[in-house]
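Excluded from the complex is one protein chain; the other protein chains are retained at their positions.
For clarity, chains are labelled A, B and C in written order, and residue numbers in each chain start from 1.
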Amino acid sequence: MNALDFIIANSPIFAVAIPLLGAFLTPIFGRINDKLRNIFAITIMIITTSIVFILAYDVITNGIRTYIFGAQDLTLPVVRILFEVDAMSSFMAIISVVLALVALIYSWAFMKENTGLDKYYTLLLLMTAGMLGMELTGDMFNFFVFLEITSISSAALVAFWINKGKSVEAGFKYIVISTIGALFVLFSVALFYGQYNALNMAIIAHSIQFSFLDKIALVLLIGALAMKAGIVPLHMWLPDAYSKAPSSITLILVGVTQASLYGLLRVCFTIYGKMITLSSISIGWILVLFGIVTILLGVIMAIAQSDLKRLIAFAAVGEIGYMILGIGTGLVTMSPDISAAGLTALKGGIFHIMNDALDVGLMFLVAGAIFYATRETSLDRLGGLARNMKYTTVFFIIGLLAVSGLPPMNGFASKLLIYESTYQLNPILAIIAILSSILLLAIFVKVLHSAFLGPALPRFNEVKEVPKSMLFAMAIIAGMIIIFGIFPDIVVNNIVEPAANALVDNAGYISKIMSLAGGA
Amino acid sequence: MLPFESLLKTLQTGSGFWNPLIWIVAIIVALLVVLIIRGFGKKDYKKGTTQTQAFLSGNPEYDKENMHIKGSNVYWGFSEIMRWIIQLLKKMHNGNVSDYVLWFVIIIAILFLSIIIPAGAI
Amino acid sequence: MIFNFPFIAVAALIIVGLYAVVFRKNLIKMIIGITIIESGVNLFLITLGYREGSIAPIYTSSPGGIMSLPVPQALTLTSIVIGVAVLALMLSLVIHIYRHYNTLDVRKIGGGEE
Partner (left out) sequence: MSGMSKIVKTITNVAIPFILIYGIYVIAHGHLTPGGGFQGGAVVASGLVMIMVAYGSVWTMEKIKEKNLSMLESLGAFCFILLAFLGLVFGSVFFNNYLVGSNSLFGTVPAAGSGLADISTAGIIPLMNFAVGLKVIAGLFAIVLVMAYAITKKEAKE
């Protein structure tokens, strides 16, 4: 067995274990030298990223992968922890690692003046490991554990600037909300375990009966994961946490939110996949309703904000609504097989997960750059920054075009898929979505005007362009936005469509484990 | 690795298609038209004359710094009309974590009713 | 009937905990509420693995007979460990909140959000 085969065979576990290993080695390197520690963290993340890409390539070409912990083969009843990676998982994992890598590069200069950076890097790597674990695991209890790992480390990072009261307060809110959500997830896991004697997602999905207890579990899982994913009206922690965290952390928080959204999809499409297609069950419509409310509230609140990061956070809430709208439309049309329009909506929703991460992420990075240069986040006191921060302005304009869904950026491609397919479900949905997209444009034009344009303000005469590592991080994301915008077809055909098909095909997901266990 | 033709393929949306390259060509053409139209007026523009000064209905121009419209004043009219709903929504985001959890309980209750009742008897 | 009692206790604990989180205004009391919810969930897990008249699942010098299921106990243990970490993080954040605001009243610390 050569080295590449070895890496491919063990890639699911490497994706989680290497950041974990790196997290605990970081303090040791931090004792030697600050620069060495940063290089070490970035190296670890580059290794993780390449492993995730190898894994994703392997999954998309060869189908679902499983990895059993501690043994070569599986016996019934399945008590072993196992990872099950399909195209959807690997799609989400790619987003998470890319965001984490960019955040690490960005942190180099952005967090330089802070103390306690050993802990910062440790927690950041832990958070990445937790996110990847949530996305790759095939076990409900393991999902809960990784959910908690992610929550704890990200809450600690939200409150990283402990000298600011607001940051600590936002971190506290985040951990309270996350813990309550995670406890209800655990309660649902216990309900499954009590009925089916299984913790594995595929086995639960195989034997699910949709009894009364299953309905309770479904309600609790949807509620808890929707809260973690920031769906209105459970989103209120999100603007607080996003706006008070350091910008590099906010970028990963976007990924954490989407990992929770992935959990929601896993629950709806895989675990309840057999039952969701029954006409008496209206989960699809519930998601569509959630999506519309989320879009509307996000954009209306964003218009009224005067704090830059809080404004972007509400715009991010609106963007989450688009994903939910697309995915909910896909779910509505499943009876029992998905229609062509439904598949388009699902593709749009999944593609928008990636685009939202890039667009909103770039916006947060720009907001962080403005904060780094001017120590100011209020739009009322900013102005004329384009004179001194040329590159940041260019990146902001790219992000503006992308986030408000203007062609030819990537945001347009995914939103177009969502508009066209929701129009076939109900025209009003598409109209609301398009109008909100226009409002998003208005919101960010306001930011462009009040922060970057306008006369030079004397108090910002000394402002300089941000350091190179921050510019480089922004350039990576801006480059991806442009490439995905000009060639949306590559992404949709190679990554998004397998992910959508994998999500719909829950029979394949179940039979993989069943054939492995030799039963049924 | 990727064949060149795959870059030129269009994104099918079920009821239509989207090809950014055509769009970019259209944008370049539009920019050229704009440039040509701009060229017509360019020779009338003279620097250093009163032509370049701001005209505010005959009022004197303020300091440059005071001329900048602040972030919360942009879209003033729009937010004035939407005031009632914005005030309502802002009241919702009161920063109190107890209320956040209360919303969670309410949503769980609503979801519970909406999933249990249509499915009929327990 | 008597074997349903733990499940009633689980429901009671979760409701009491949620009540404390929602209606108590002191941050420490809210944290206590979260811990009560966690105890409820842990009790539920433990109860699932219990069988009437069973012994603890330890093989060392075991007296024989049916054993209760060890998997839920392992899950509970993991959940307790996570609970300790969450509790520590929440308490240390509360210490910092108290330093900044000089109060633990949840209505006073959240004010001033736009």
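Worth pointing out:
Keep this in mind: a residue touches a chain if its C-beta (ideal position, glycine included) is under 8 Å from a C-beta of that chain, and two chains touch if they have at least 3 such contacts.
The structure displayed is predicted, hence computed values, not measured ones.
Just so you know, the chain we are not showing touches A, C across the whole complex.
Residue in contact with the omitted chain (choice from A:I8, A:L25 or A:L289): A:L25.
Of the options C:I28, C:I66 or C:A88, the residue whose C-beta touches the omitted chain is C:A88. Touching residues on chain C toward the chain that is not drawn are 56, 58-62, 64, 77, 80-81, 84, 88, 91-92, 95, 99.
Interface residues of chain A facing the missing partner chain: 10, 13, 17, 20-21, 23-28, 31, 67-72, 119, 122.
Everything below uses one rule, namely that only the chains that are shown with their structure count from here on.
The distance from the centre of chain A to the centre of chain B, each centre being the mean of the chain's C-alpha atoms, comes to 22 Å. If you average the CA atoms of chain B and of chain C, the two centres end up 45 Å from each other. Residues of chain C in contact with two or more other chains: 21, 30, 109-110, 113-114. Residues of chain A in contact with at least two other chains: 169, 172-173, 176, 180, 240, 306. Residue ranges of chain A in contact with chain B, taken from their complex: 169, 172-173, 176-177, 180-181, 184, 212, 215-216, 218-220, 222-224, 226-227, 233-234, 236-237, 239-240, 280-283, 286, 297, 300-301, 303-304, 306, 340-341, 344, 378-380, 382-384, 407-408, 412-413, 416-417, 420-421, 424, 442, 446-447, 449-451, 454-458, 485-490, 492-493. Put simply, chain C touches chain A in their complex at residues 14, 21, 27, 30, 34, 37-38, 41, 44-45, 48, 71-72, 75, 78-79, 82, 85-86, 89-90, 93-94, 96-97, 100-101, 109-110, 113-114. Interface of chain B with chain C (complex): residues 90, 93-98, 101-102, 105.
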